[in-house]
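Excluded from the complex is one protein chain; the other protein chains are retained at their positions.
For chain A:
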């Protein structure tokens, strides 16, 4: 297996933000059928080790193309922009203010009279924000506005993190 090919090539898909998830899933299973370590269980240690490496690579590729944020980051990476590290890029103050407000509300959510509905509201807001940012990314990226697309990805990172924290709190409330 050629591990130097990019993830779109690996799954034989058109590079771009819109990925046919059913097709991705199908190609993924086909690759796994070929390379999974269980296929090599009765063979030598060396072959099994290679199989583990290959399938780890395939799984990483799948995880990247499945998640909208990671897919966007990967497209930028292929275009020469690494958004995984920290950046000095300034995000617009309006956005940051709004994020801070949402975070404050999240921090107080467990003391809210009806924490579950408060969390529902917050999650809906985060969902809506994610959708609009993704649409913005698609438009900017298709117009080759990499600076703009990178900024949107930074914002997506914020909102995704918020979204995870909302879910974490939901889980914890369920456990109590």
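Rule of thumb we're sticking to: contacts are C-beta pairs under 8 Å (C-beta built on N, C-alpha and C of every residue); 3 or more make two chains touch, one makes a residue touch a chain; residues count from 1.
Everything below uses one rule, namely that contacts and distances are computed from a predicted model.
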item: Chain not present in the shown complex, as UniProt names it (candidates "Electron transfer flavoprotein", "NADH-quinone oxidoreductase subunit H", "ABC-type polar-amino-acid transporter" or "Chaperone protein HscA homolog"); value: "Chaperone protein HscA homolog"
item: Selected from A:5, A:29 or A:112 as touching the chain missing from the view; value: A:29
item: Touch with the omitted chain, as defined above, among A:10, A:62 or A:166; value: A:62
item: Missing-partner contacts on chain A, residue numbers; value: 25-26, 29, 32-33, 36-39, 41-42, 44-45, 52-53, 55-57, 59-60, 62-63, 86, 168, 171, 174-175
